[in-house]
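Below you will find the structure I want to go over with you.
Here's a slice of the assembly, chains where they normally sit.
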Amino acid sequence: MERSNGRATNELRPVKISRQFTNIPEGSVLIEIGQTRVLCTASVEEKVPPFQKGSGKGWVTAEYAMIPRATQTRTQREASKGKLTGRTMEIQRLIGRALRSVVDLKKLGERTIWLDCDVLQADGGTRTAAITGAYVAMIDAIQFLMEKKLVRTNPVQDTLAAVSVGKVRGNVVLDLEYEEDSQAEVDMNVVMTGAGKFVEIQGTAEDIPFDRTDLDRFLELAEQGIRSLMEVQKSSLERTS
Amino acid sequence: MERSNGRATNELRPVKISRQFTNIPEGSVLIEIGQTRVLCTASVEEKVPPFQKGSGKGWVTAEYAMIPRATQTRTQREASKGKLTGRTMEIQRLIGRALRSVVDLKKLGERTIWLDCDVLQADGGTRTAAITGAYVAMIDAIQFLMEKKLVRTNPVQDTLAAVSVGKVRGNVVLDLEYEEDSQAEVDMNVVMTGAGKFVEIQGTAEDIPFDRTDLDRFLELAEQGIRSLMEVQKSSLERTS
Amino acid sequence: MERSNGRATNELRPVKISRQFTNIPEGSVLIEIGQTRVLCTASVEEKVPPFQKGSGKGWVTAEYAMIPRATQTRTQREASKGKLTGRTMEIQRLIGRALRSVVDLKKLGERTIWLDCDVLQADGGTRTAAITGAYVAMIDAIQFLMEKKLVRTNPVQDTLAAVSVGKVRGNVVLDLEYEEDSQAEVDMNVVMTGAGKFVEIQGTAEDIPFDRTDLDRFLELAEQGIRSLMEVQKSSLERTS
C-alpha cells in the first residue's frame, strides 16, 4: 500500500509541538501532525462544577471545535447553528475523560483545568492530536499552579498520548490522514499511558467487521506510535519555555 | 465477588425479548435484561436523508431516549431542556452505526429504517440492550418490506448483538448492572456479529488503566455473553408473531 | 352510526389499568383504553418550584410525551427538534391542573409529585387517558409518602377521571378513537370528580358550532363514561400491588 510522502504503514506523520503559542493562557500548545494542526490551551479556573463542589477534588474538562475552514469544504459554525453536533460532544467528552485518567483530582484541589482544543487545520486524527497536545498544555498549567504554590504535590500520575490506527484497503496502518480515514474499513483510536496501559480503546468497523488478529495488530501499531509521540512531548517539555 | 441474585461473574442477567409489544410499528420489541427494559420500535420511511438521495442506497438510523423516571432519581426530559445531552448523541450514533454494519444498504433501496429505543427502566447496559433489541425490531421491519415486495433480496448480512463487560473491584465481569457500572474501574461495550467478528469495541478506564491481559479476558466474556443473547434473539424470531 | 368493534355511541372502549408496570417509580401505571396506551409514572421530589418555596405547600405537575412511533406515521422527537410543540404544552398544563384540583397542597407539604405521561401507542383520547392513569399513579405515590410518614393526613380530596366526547357525522359519541376524532365536528374533554363536579370542560367546534342541546348531551355521556372509568380505577387500587 502506497501512502502520501512515501510513508510506511507503521510510520507517524511528522510531529511538532510548540509550547507558548499564545501568551495569555496558563498552557498554550500548537500540535502539528502532518497537515493537522490543533491549538490546545489550558486555563485554570478557581472553581469546580456543581457535582464536585465541597468534595475537595478538582476537575479537568475539555472543549473541542474546528474553525470553519479547517476542512476542505467550509463547515458551518456550531455557534451559528446554535448547537453542538454529536461528533463534537463525543470528542470533547473523550478528551476530558482521557486527561482525567492521569490526574489525581484530590491533589489538584477544588479548581478546574479547561482544555480548549481548537482545530486550525484538519487532516485526520484531530481528536488524538488534541489529546496528545492538551496533555502538554495541562502539564504547563499544573507547573504554573505549583510555582504559585496553589498546588503542593504534582497531581499528574503518568504521561499520556493518543493515536489512530485502522485498516485501509486491507492494510493495517498507523496515524490515518483524512484521505485514508474516509475510506477505512476499520478506524480505531487508542489512548495510552506511559506505563503502557490502556485508558481508552474505541474501534469501529465502518464497513467490514474485524477479528482478533486485526485487533492485536492495531494495538501493537498504536503502542509504537504512542511511544514516539511521548518522545516528542518529552523533548518539548524539556525545552525552557 | 458477590453479585446480586447470586449471579456468576460470567453470567448474563435473565433476558426476555417480546415482539409486537405495540401494534402500530413495522417492528416493536420490548427487551428486558434484568431490570433494564428498552422498547425498540422500527419504522419504515420511504425517503432517505439528503446525503443519500439518488444513491440507490437506503439508510438505517437510531434515536435513543429515557423516560424521566427510568432512573432512580427523575432525570429532566431532553425535550424540556431543549437539547440532547452528549451521552444521548453518543449512544444513538453507536446504535445506528452498529445496525448499519450488518445491512446491505443497496439491497434495502432508497428508504430509511428508524430504530427508536426508548428506555422504560434503566439498570445498566441500556445501550447494548438497545442494540440487541433493535436488531430484532429491524428484522421484523425488513420482513414486512419483503412481504410487501418492496425489498426483493434480504439486505441483512449477519446477526448482531451487544453486551457490556468491565472490571469491578478487581473482578472481570459480564453484563454490569447500574450498581456495578457506577463503581467499575473499566467499562467496555462490545458489538459482535454472528460470525464472531467485532463491529465496535469501546473500552474506557474510568479510574485504573487496563492492560492486554484484561482486554483478552473482556473480549472472551463478551463473546460468551453475545452468543447467549443471539440464542434469545433467534428463538424470539422463530415464534410466530 | 357504526363504530369499530360494534361499539355503541355511549360505550367506552375496553379499559385496563396495570399498577407497578415498572419498579423504580413511587407510582407506575400503564393505562390501556382500546389501542391507546399511556405509561404514567409518579415521582416524588423533596423540593418545590421557586414560586412555592417557603409557602409550606407542595406542588403537583405533569409532563407529557409520545414515543415517535406511538402514531401511524413516525413523529419527530421534540428533544431532537429542540422544543415542545404547543399541543404538548397545552396537554401537560391540563394534566397538572386537573390533578392539583383534588389535592390539598398544604397537606402534601413542600414537595413535588411529578406525573410523567409517556404515550406508547396513540389511538385517540391520550390526554384524558393520561389524567385517568396519572390519578392512580399519584395515589400510589401518596400512599408511599404516608407509609414513610412523610405525609400525615391524606391530601387527596376526591377521585378524578377524564373522558372525551364529541360529535361525529351528526352523532354524539363517547370516547373517540383517532379515526373518529380526526373527522369530528365537535371535540370535548371533560374532567370530573367523584362528587360529580366539573374540574375542566374544553369543548371545541372544529367545523360546525354546537348548541345547548348538544352540550347537555355531551355532559351526560361524559358523566356516564367517567363513572365507569372510576370503577376501573377503584378496583385497580383495591388489588394488592
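First chain written, first letter: the chains are A, B and C, and each begins at residue 1.
Operating definition for what follows: contacts are C-beta pairs under 8 Å (C-beta built on N, C-alpha and C of every residue); 3 or more make two chains touch, one makes a residue touch a chain.
A quick note: this is a predicted structure, and the numbers were derived from the prediction, not measured.
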Tell me how many copies the full complex contains, given that 3 of them appear here. 6
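Throughout what follows, only the chains that are shown with their structure count from here on.
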How many hops, at fewest, get you from chain A to chain C via touching chains? 2
Any idea if chain A and chain B meet via the same residues, over half in common, or different ones? same
Chain A to chain C: how many Å between their CA centres? 51
What whole-Å value do you get for the distance between chain B and chain C if each is reduced to the mean of its CA atoms? 33
For chain B, residues contacting two or more additional chains: 83-84
Residue ranges of chain B touching chain A (in the complex, touch as defined): 83-87, 89-90, 92-93, 97, 101, 158, 188, 192-193, 195-205, 207, 209-212, 215, 219
Can you name the residues of chain B that touch chain C in the complex? 22-25, 28, 35, 37, 39, 41, 43, 45, 63, 65, 67-72, 74, 77-80, 82-84, 88, 114, 116, 118, 120-121
